[in-house]
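Pasting a structure below so you can have a look.
The complex appears here without one of its protein chains, the remainder shown in place.
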Amino acid sequence: MATEAGSPLVGIIMGSKSDLSAMEPCMAQLDEFCVPYELVIASAHRAPEKVHAWAGSAAGRGIRVIIAAAGKAAHLGGVVAAFTPLPVVGVPMRTSDLGGMDSLLSMVQMPSGVPVACVAIDGAKNAAIYATQILGAALPEYREKIVSMKRDMANA
Amino acid sequence: MATEAGSPLVGIIMGSKSDLSAMEPCMAQLDEFCVPYELVIASAHRAPEKVHAWAGSAAGRGIRVIIAAAGKAAHLGGVVAAFTPLPVVGVPMRTSDLGGMDSLLSMVQMPSGVPVACVAIDGAKNAAIYATQILGAALPEYREKIVSMKRDMANA
Amino acid sequence: MATEAGSPLVGIIMGSKSDLSAMEPCMAQLDEFCVPYELVIASAHRAPEKVHAWAGSAAGRGIRVIIAAAGKAAHLGGVVAAFTPLPVVGVPMRTSDLGGMDSLLSMVQMPSGVPVACVAIDGAKNAAIYATQILGAALPEYREKIVSMKRDMANA
Amino acid sequence: MATEAGSPLVGIIMGSKSDLSAMEPCMAQLDEFCVPYELVIASAHRAPEKVHAWAGSAAGRGIRVIIAAAGKAAHLGGVVAAFTPLPVVGVPMRTSDLGGMDSLLSMVQMPSGVPVACVAIDGAKNAAIYATQILGAALPEYREKIVSMKRDMANA
Amino acid sequence: MATEAGSPLVGIIMGSKSDLSAMEPCMAQLDEFCVPYELVIASAHRAPEKVHAWAGSAAGRGIRVIIAAAGKAAHLGGVVAAFTPLPVVGVPMRTSDLGGMDSLLSMVQMPSGVPVACVAIDGAKNAAIYATQILGAALPEYREKIVSMKRDMANA
Amino acid sequence: MATEAGSPLVGIIMGSKSDLSAMEPCMAQLDEFCVPYELVIASAHRAPEKVHAWAGSAAGRGIRVIIAAAGKAAHLGGVVAAFTPLPVVGVPMRTSDLGGMDSLLSMVQMPSGVPVACVAIDGAKNAAIYATQILGAALPEYREKIVSMKRDMANA
Amino acid sequence: MATEAGSPLVGIIMGSKSDLSAMEPCMAQLDEFCVPYELVIASAHRAPEKVHAWAGSAAGRGIRVIIAAAGKAAHLGGVVAAFTPLPVVGVPMRTSDLGGMDSLLSMVQMPSGVPVACVAIDGAKNAAIYATQILGAALPEYREKIVSMKRDMANA
Partner (left out) sequence: MATEAGSPLVGIIMGSKSDLSAMEPCMAQLDEFCVPYELVIASAHRAPEKVHAWAGSAAGRGIRVIIAAAGKAAHLGGVVAAFTPLPVVGVPMRTSDLGGMDSLLSMVQMPSGVPVACVAIDGAKNAAIYATQILGAALPEYREKIVSMKRDMANA
């Protein structure tokens, strides 16, 4: 599982271009942690083959963790998880009618065998932190980033 | 769109063998209406390729409408709908913790472009009736079955 | 069940003029699919006889599927379904107090024998797509429209 | 608005025979108050004409208030209210999946012009008391029953 | 139970001056029906003695039905109902955090013996119609108003 | 604010005899802390005068804190709080239909000026602990009980 | 438990600077009651040691009651309660997605042994009143403030 320098360690996928602005704190946090990532926008329902191809090849391309953001009947996390052995971090998007309760339940209540672990509704920044914590299980420099961020927060 | 006599017009898919007993009124009602159907049990998350293959080939095999039953983060309906031009009737399964509110929102709140139309939580029998109503748009004998059932209900 | 050229195949009913703007994507999508439809605004509670007359005669006039949009205690779908053998697609309208949860439950939780199949809260466009999928069970040119729309979405 | 001695003052309607046991405290309380009532079981969806005929003729037969009990997408109260100028007291039935939240919202969230006033989920006894309070607006002996019941409760 | 001409038949109570604007459609509808009413603003919690005195004397002053509007932990309806044999119509006020679900449950879920019958969240106009329907049980001219309003709605 | 030895410091009120078994852990915990209490069962709606008299006289009798337990439209805490300057600890009772969400919102969402502070649904034991913490603000021996209980819990 | 004149009797803690404006009515009310308080902003998750040190030393510094305000997964109240024998009043902050239902449940549903008693969502002013009621258990001048405020409210 050696990784080429600079090649993406995190794959971010979101179901719609309209999720981009809510997800910006995710990319900003990864940038701050110097975590290389790739970003794709593809709907699990409108472009399923694209999602499958991307998810199915992620591990092979050196990606270690996937962040999936979607709203409403937010299947994206589960669909990705079905095609990869990598851990998938779900970000349920806030919705204008039900506040994101629909997105949250659609992501978090995954059936046995194929987990998606969710952060808070619109928890874009926390998804980045969590992905970095996962990288930290393998790569000490990322754990160090977390340790140092926590120290900064405590002193803030 | 001619259909071989006796070849299935309705495809029923459910995410888990544990959904079978809740779905029995669906099959019983289709039997009563003499609607030929096929039944498959396959999880959208644990056996995605199987689901895709089945959904992708359904229209070609003469199936006119699909009934998808699943619980919790019930993606099955949406995943099937992504692979078929056929109308998909979703049956959200009741769950022991949230009563099926999770299944309902995961099925009904589909994003733009790929609808799943849901009946009630555990609405197995109604899914069969609705599928038959859809068949009735093409095949007068099925509309007649509905008309007659409605007459019987009114007189009951 | 022959249909006169240009005569409506879809009947759209909504409970109040205030639902019109939320339902506009429905009519736009049907126009795009060249599906002929008729549109009526009538409340199940304020003008029940009008609703019954319209629903009761829809099938006879060649309509194949009905789209019913209503909010709050959204009985319109169920009331229409009681008077027609046609499949009814419910569109629960978003509400300002409960976000549309009231509309959704009032539409989707139909009792045994008289289903209404619901799309998402404010799912106007998806209702049009779903109605077209139902037409596609009978009329190959409509299924072709769906197939082609799905191809476009995948390539978008 | 004279009423023949012993002719029903309250009309009770419920959507299904399965609601009878939950509604028994309603009939028992009316009996205790010596309020004459009639009882009909008819589904707004399965037997709409029967419901309309019954509701439409209730006022003319001397009935002063209607109690409507139904569960899930509980349209019965609203459907009855559409056909009568009488006040309709709704009793949302407890449901096994959503606890009766669906019944409650389907009954209470009536749109402008056609109110149904709801008592609690499974509030059968309170519906009887409330109907008697309404009768008390016209007939002093029924108000006296309420006054006396309240005195007894305070002393219990 | 004779009533002096022009003396109030409906008593409206609301918990806070801030409820006045949401309740204006109630007063407007009563005015349209020429129903004489009185209006008091008093909190069940901040001014309980005032509420008790008002509720306890309402029946004696010729009032036939009470409309109580309140928000959040909306006890006003129940507190009034505890002190009067008159029917109490509850109007749960919409709230900025929970949309009025708190007001609704606090009003509608009354325990056995002391019902409050609720209309929809912010259902001010319907409360007026319902109160008039209750008056109609005793006074034919008010039932006639309802009959005529329903005719107008059907023709609208 | 001297208190006669053994005279009650905590007043417990519950709306119905049926709440007694759920509240037993409250009394057991107060016994364990040697906190003298009095217990009354009285419904805010069925026996309002009794509740007012009890609540209005509690402070004068040396009671320092009140525990109020009620279910459904649980007004008891608010009604008591309206008649006493003492802090009221609300215990929302679990309900069979909505799980206690109705009780919780009816208790906790008190309007400005008259707080009720709630513990968890069916949080009988915690109500006793909290009442003792309040006593501890005045009487060091009760704070000592809490300190010691916390020490025991940490070592358990 | 003597308290130095002017030394804080109430400790207010909030999880984030963004809670300050929602909490201002709390400080204003304490000022009006002349209750000395101290205020600290510290997150239970980002600065746990700071929270523990503050909570653990509060009782020793003469504080008698703690007000904890937090939003979303609002652990602050529970974390503080774990480190102090003082009563903790929780103020669940309104949230933009779920309206504060998340904050409320995270605060109020505390497990056995460590209660937090909650006021309403965004109930900042009521938290101040409640804290003063608790002080009133020990210090008659504060009970007098409550008595006088209640008198003013009744006359308003």
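Per-chain numbering from 1; labels A, B, C, D, E, F and G assigned in written order.
The rule we apply is simple: contacts are C-beta pairs under 8 Å (C-beta built on N, C-alpha and C of every residue); 3 or more make two chains touch, one makes a residue touch a chain.
From a predicted model like this one, the values you see are computed outputs, not experimental measurements.
S.K.: Among the chains you can see, which ones touch the chain that has been omitted?
M.R.: A, B, F, G
S.K.: Using the touch definition up top, pick the residue from G:12, G:30, G:58 or G:98 that touches the left-out chain.
M.R.: Going through G:12, G:30, G:58 or G:98 one by one, G:98 is the residue touching the chain not shown.
S.K.: One chain is left out of this view; which of G:35, G:86 or G:107 touches it in the full complex?
M.R.: Of these options, the touching residue for the absent chain is G:107.
S.K.: Determine and list the chain G residues touching the chain excluded from the picture.
M.R.: Residues of chain G in contact with the hidden chain: 15-16, 43-46, 48, 52, 71-73, 75, 78-79, 81-83, 95, 98, 101-102, 105-111, 113-114, 116.
S.K.: With the missing chain put back, which residues of chain F would touch it? List them for me.
M.R.: With respect to the unshown chain, the touching residues of chain F are 94, 99-101, 120-122, 150, 153-154, 156.
S.K.: For review purposes, identify every residue of chain B that touches the missing chain, sorted by number.
M.R.: Contacting residues on chain B, toward the hidden partner: 43, 46-50, 72-73, 96-99.
Throughout what follows, only the chains that are shown with their structure count from here on.
S.K.: If you check the contacts of chain C and chain F, which chains show up for both?
M.R.: D, E
S.K.: Given that chain B and chain C are copies and touch, would you call their interface same or different according to whether over half of its residue numbers are shared?
M.R.: The interface of chain B with chain C is built from mostly shared positions.
S.K.: How big is the gap, in whole Å, between where the Cα atoms of chain C centre and where those of chain D centre?
M.R.: Centre separation, chain C to chain D: 32 Å.
S.K.: Between chain D and chain E, what's the gap in Å when you average each chain's C-alpha atoms?
M.R.: 19
S.K.: Measuring centre to centre with CA averages, how many angstrom lie between chain B and chain D?
M.R.: 36
S.K.: Going by the contact rule already set, what residues in chain D reach two or more other chains?
M.R.: In chain D, 43, 46, 48, 72-73, 98-99, 101, 108-111, 113-114, 116, 120-121, 150, 153 touch at least two other chains.
S.K.: Can you identify all of the chain pairs that touch?
M.R.: The complete list of chain pairs in contact reads A-B, A-C, A-G, B-C, B-D, C-D, C-E, D-E, D-F, E-F, E-G, F-G.
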